[in-house]
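Showing just some of the chains, left in place.
Chain lettering (A, B and C) follows the sequence in which the chains are written, and residue indices restart at 1 in each chain.
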């Protein structure tokens, strides 16, 4: 098996995390997994959604979008179609659940964090890049809240990151790009904590069903990749 | 650990599959996993969506809904809100992908199968019950197509079913009901083929992250449950 | 004239009213008029819509839906179309007005009753079956409110039920099924009180206009049918 990119089976793409990418948001990151580029911002607003009012805790919610020509073919703009598609909703729910797992909401104060992940160029793995990049922007937003004295303790419980793995031409590979993704037999997205626990595991057989041993091989590959990604997050956060 | 229902950790709820539940649809099943009750219909229409026109193959698509008071609290009707929620879209995409894995579309002729899963009473596990019941309705709809001479061979590749597993009070349990589901630390939905392959695996940590060994224990429990469910499907299909 | 079902011109279909059909709602009925089957639930929420705030009275509102394949041909799901159709809105407005006529809102306390009528199988007369069944579910919901001590007196003023009549092959007939309904020259829906007063009368000439004497013959037939239906409601309400 030869990967289209020439990478080794267990090799990540070149990953770059650029902080303070735009100037208005409390946290703002450009994350690049190879040619996949996502702007992740975290915005702070005081107050919480109605279902949490008066409980003394905070909230985090996420939205995801793609510029119409982030992809090989232009997609209709969701704002002009008048609704977000199922894929978009599914991804933004995943991002939201994943990042909430990083936080102790009771320490956040009555603040809401809005995470926006907007793909400006897509080449596979946009949801895992979004989670990885937004985690860094979230740290920056927490620093702003801390400076303002709006927290009720340390809300950060753990770092979160994500990566995709899959079966490509019969073999498990790490961090699929678009060419691999569209030809893969199985696609597995893994969200983990820096302590090695799983937050989300979503595997889909695109063609043949996958077997338990393939599953385990993919998880092992994901774990390896995650270790490297957590190091990259850490490096990006050094001021 | 004691399950609220008194079931053993590896015990399914009482599962019932009633065919020909309503009279108009080509396939119509009421599936019950304990108090969870879903009407699954499969409707046949000739023709295919535009993106498949002229390729000589068929298609299957799924929709999911809940009656407003299928749940403990009434939910706003999606038709009057003017849109389907993210959870609904996520579930119906899962049902569609899972059932398409049962079929060889090139044998289906230019027909579209519409799967509708409508929950009339919810008590946990509505998506796994939907997949399990809709598979049986799908078999009945294929029989109708065969009788009409609309097929181009045998489209059925394999049987598909689904079950949920989770970590409840620190222990892996099979087929969570609502009380367990809302208190579980981890929730894992597994879709499999009757040959033991995985079609979808979706695991979410609700509280603490889950560990690799917990993951394997849950998968083993799911495999055990699936074997029983495939037997129940087979029994239901005896005329 | 021979009716497709072989019924006499003044003969109702077999009507069944099953209480406590689902477990969550305060009132839950499956009503069957022959092959027409509707799940009617009544849900209680404290509080009233804004336009009634602070007036010390209650409210009742109704919604109506059909499963996509409740009918001979599949209809597009209203939730995925993004809006309820004109027929749906017309029927749910009728159900709401009819059931509000059963109640003295000033005795209800500041509670809102949500009536949901969902057709799981359609064979003509879904709106009249819905009103008839929902009336029984409403009684059960009032019992719950009474037990909770949430009422300010007895809100029930009278029983309400409904039936359709029509001109089929030149003759007035009672309780049309789908075959008759789609071929009828005139279709008349009648909502009455158990004291014999009219709440709603909606007659439509589908082909030739109807004449005053035909109108009177249809009303007489409706009155006869209503008497039987009120007996069936009463019988269903015996515990």
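The criterion applied here is as follows: a contact is a pair of C-beta atoms (placed from the backbone, for glycine too) under 8 Å apart; a residue touches a chain by one contact, two chains touch by 3 or more.
Here the structure is a predicted model, which is why all the values come from computation and not from measurement.
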Whole-complex copies, counting every chain including the 3 in place: 6
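In this text, only the chains that are shown with their structure count from here on.
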Please decide if copies chain A and chain B contact each other with the same set of residue positions, more than half shared, or with different positions, and reply same or different. same
Once chain B is fitted to chain C on CA atoms, what angle does the rotation have, in steps of 5 degrees? 180
With chain centres defined as C-alpha means, what is the inter-centre distance between chain A and chain C in Å? 50
Just how far, in Å, is the C-alpha centre of chain C from the one of chain B? 33
Where chain B touches two or more other chains simultaneously, the residues are 83
Residues on chain C engaged by chain B in the complex (per definition of touch): 22-25, 28, 35, 37, 39, 41, 43, 45, 63, 65, 67-72, 74, 77-84, 88, 114, 116, 118, 120-122
Residues of chain B touching chain A in the complex: 83, 86-87, 89-90, 92-93, 97, 101, 158, 188, 192-193, 195-205, 208-212, 215, 219
